[in-house]
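Every protein chain of the complex appears in place save one, which is left out.
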Amino acid sequence: MSELHHIGLAGAAAGLRARRFSSVELAETFLKRIERNQETLNAFISVTRAQALSDAAAADRALAAGDGGALTGVPIAHKDLFCTRGVRTTCGSCILDNFVSPYDATVVAKLKHAGAVMLGKTNMDEFAMGSSNETSYYGTVRNPWDPRLVPGGSSGGSAAAVAARLVPGATATDTGGSIRQPAALCGITGLKPTYGRVSRYGMVAFASSLDQGGVLTVSAADAALMLREMAGFDPNDSTSVEREVPDYVALLGEPIAGLRVGLLKEFFDKGLDPGNERRVREALKVFESLGARLTEVSLPNLPLSVPVYYVVAPAECSSNLARFDGVRYGHRCEQPRDLQDLYRRSRGEGFGAEVKRRIMTGTYVLSAGYYDAYYLKAQRVRQLISADFTRAFASVDVLIGPTTPTPAFAIGAKTADPITMYLNDIYTIGANLAGLPAVSVPCGFVGKLPVGLQIVGPHFSEARLLTAAHAYQRATDWHTQVPEGYA
Amino acid sequence: MSGWETIIGLEIHAQLATRSKIFSGSATAYGAPPNAQANLVDLGYPGVLPVLNGEAVRMAVKLGLAIEARIAPTSVFARKNYFYPDLPKGYQISQYELPIVAGGALDIVLEDGKVKRVGITRAHLEEDAGKSLHEGLPGVTGVDLNRAGTPLVEIVSEPDLRSAKEAVAYMKKVHTLVRYLEICDGNMQEGSFRCDANVSVRKAGATKLGTRAEIKNLNSFRFVERAINYEVARQIDLLEGGGEVVQETRLYDPDKGETRSMRSKEEANDYRYFPDPDLLPVALDAAFIESVRATLPELPDQKAARFGSQYGLSAYDAGVLTASRELADYYEAVVRAAPADAKLAANWVMGELAAALNKESLEVTATRMTAERLAGLLKRICDQTISGKLAKEVFEAMWSGGADADAVIAERGLKQITDSAAIERAIDEVFSKNPGQLAEYRAGKDKLFGFFVGQVMKATGGKANPAQLNELLRKKLGG
Partner (left out) sequence: MALTREQIESIAALARLELSAAEVPVYQDSLSRILDFVGALERADTASVAPMAHPLPGLSQRLRPDTVTEQDRHAEYQQNAPLTAAGLYLVPRVIE
């Protein structure tokens, strides 16, 4: 059973049902890997060993009795911004260091209901604000392909954990690329669903009109299974959509011959690393060989997506993070002189530098005299970008391009200038602004570092994206590559 | 104050009478232990989201229809951002650019009997804040978030009001209306109905508005009147002394009877409104609006007009009797049971009954003097069993005891004497006992007529029918 950690999410579910191994064995295998690699990778903020083993034992009893759901006994991890009842939920922030959630996020409850066993909570950029995992209060996560490099962010802990086979699947969230970019940098599969497909209830908000929960897994097939179990309408989230969840797993085998693929002209720009471009163009050849028809399309307003994002996301974040005031939960400064001192010091001490930067940016763009020029203007340009996508999807089924401009970069390389860091999300932000689903799959290497291929579809086309990604993964083996030392 | 014109606009906050909060399933009942009715949404916990209470929307629409306003086909919730301990999320969910109700009006009756139309700019839905408590907590403030998230409708008037009295008349009118609509219990002690007053003054004849001050959180009609009068005098004093009015928020101190500046709320008033991304636009179609319209009761003005035509009441009486739906219902129940004289019924309800209720601070719905019992008394006045004067004694006995009118009349022997022969006998007896006065009267001292009336009444225990007595006495004295 030495290879148990390579089993994958769907493989684990099938193996458990066939009783080839027990949930306790599986949990123990992964827990040991988590603990052994924690110092090197720093992928987890909390490991819930005792609870995991007890849940796994319960899963084994259910399986023995012939009960259980689609994921009974399957180990997973949650990004530490999903609220987990009775378990510390930090969002990677000092301000929530001592926060124990009294409730489960809908995603957490749904995966629990499906039988999944949580092993722990993964590290992340503070409040999901970052593209490198360097803003976490709990320290930087390291890339399993090279510990000197970042894993991407903000879901860097989840991505590193899946890439290093510390867990077969993990939840993640994506506000501007926080699932797809670390998936690309860590060489795994990451799916950001359509806005409203997955409930945001219990996901600590960063930018409410952009945030969407999703999955990080080894393969598209695993992503299909996990998404099917966590998606769906939630009466607690007014922005979740009342729409049936297709059986993504059953639809995986659909042929993709005739799929109309749009090559996004704006994605092949001067910022794109030539190595990355080569891998992406090779992947497009694979799609052609599978029967896809390629055409070039242009989204003229897309280059403005990063400026739009850095107005809208900070604006929403400045308001969303106002609740962290040291009164009802979270960090409170010592000996406040008065109420204003309580607010200013609790927040000043509790938030890290990048979070403060974004709160201030957002405060500024919403303030009297600047609202029209920044916030309203950005929301108008957002409409233009969204319209560009709608126009493109009139003639193509999916858009394909790179996930990131470059492979993983060195820890510390982009911390001096926020703009340089922000530009890392240049290809991913558009999907968030328009609420579109998008998946990143590994498509080869530049040197020893993995490269991600991004597929974007119209609203609620997750099945199409997963089918295309799955077809690609049946024709290639990039997603099965494991970083050295984690085999 | 001559030479100055006062300009007032009111922002009335009415708590909607829903069972649960506007964005959560917490109860809204008043008086629960601290924070017992504050759930994760009300506390602004990380990750929680608001879901809109449909009943709050229906109630706001009901109000909009009653003031003949436009119901917005699409309205939008926005965040009003500011830090305060009673505001858990650091923002209040309100409506800003697109309120649910816009452009209505209400008529008020002025002291001189003229009707004035007061414009209502808008009415929007929002969540209430919690409460800060200071008593018994040395050096600290305690925060109770039970009230946080209670649905409010904020009704914003045009600056159409020209005096404190007009402002109070308008506020009372709105108070009457929201209770008729059963969308607010109107309980001002508990804060269910309160207002902010925007007050400014300008030289008579000026067209430009003066700088205004906003007086916050006035929770009684009396305070509204006093606070506005104080504020108007303060502003005029300032301006006449060469000073300037500062645009600011002020608080009325009922103990001192004055308003003072609230600097704590002034520090940061850049609210940074933007559409709340957690809530979608509220879209209301015609079918929804019509379904709400079907639930509208007869409105106060409609009812008052009907009371005028159906019962022959004056506009004033109709206005008093329709000031609350309960009082109007009571009055109509009395008239149904004693239909002979609707005007008499109105006099009794507004007179004896209102005074008795007032004395004991009772609501009309809480009195043992039911409409049927009062009607029983009125019937005996109408059929001349008792005189109006004695009826008051009967009423008092009915009020303090439990007996009905007929029982009181029988027990106390108050039945009116209408037998002419009996009255004549009583007159003759009085004449024989007072020969001196009789002689004086006959010698021309007309004033003594009253003396004889009094003596006969005394002799009959007040029971002689006054009209008959007058007639018979005049006949005998003249004869």
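By letter and in written order, the chains are A and B; residue numbering begins at 1 in each of them.
Here is the rule we use: contacts are C-beta pairs under 8 Å (C-beta built on N, C-alpha and C of every residue); 3 or more make two chains touch, one makes a residue touch a chain.
Here the structure is a predicted model, which means the values were calculated and not measured.
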Using the document's definition of touch, tell me which of B:I7, B:A27, B:M188 or B:A354 contacts the absent chain.
B:A27
Which listed residue, A:Q340, A:S395 or A:T480, touches the chain dropped from view?
A:Q340
Write down which of B:G103, B:G142 or B:P159 is the residue touching the left-out chain.
B:G142
Using the touch definition from the top, which of A:G330, A:P442, A:G457 or A:P483 touches the missing chain?
A:G330
Residue of A:S54, A:S367 or A:T406 in touch with the missing chain, whole complex considered
A:S367
Positions on chain B where the hidden chain makes contact:
18-20, 24-27, 32-40, 43, 45, 51-57, 74, 76-77, 83, 85, 132-134, 137, 139-145, 251, 262, 264-265, 268, 270, 275, 277, 279-283
Interface with the unshown chain - residue positions in chain A:
98-100, 102, 194-196, 209-210, 235, 238-239, 241-242, 301, 304, 306-308, 310-311, 318, 322, 325-330, 332, 336-345, 347-349, 351, 353, 356-357, 359-361, 363-365, 367, 373-374, 376-384, 386, 417-419, 422, 432-435, 459
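FYI, only the chains that are shown with their structure count from here on.
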So what's the Cα centroid distance for chain A and chain B, whole Å?
58
Which residues of chain B touch chain A once you look at their complex with the stated criterion?
40, 43-52, 79, 81, 83, 85, 88-91, 141, 143, 267, 270, 272-274, 277-280
Contact set on chain A toward chain B in their complex
81-83, 89, 91, 96, 99, 101-103, 105, 200-205, 207-209, 235-239, 315-316, 318-319, 321-325, 327-329, 339-340, 343, 363, 366-368, 371, 375
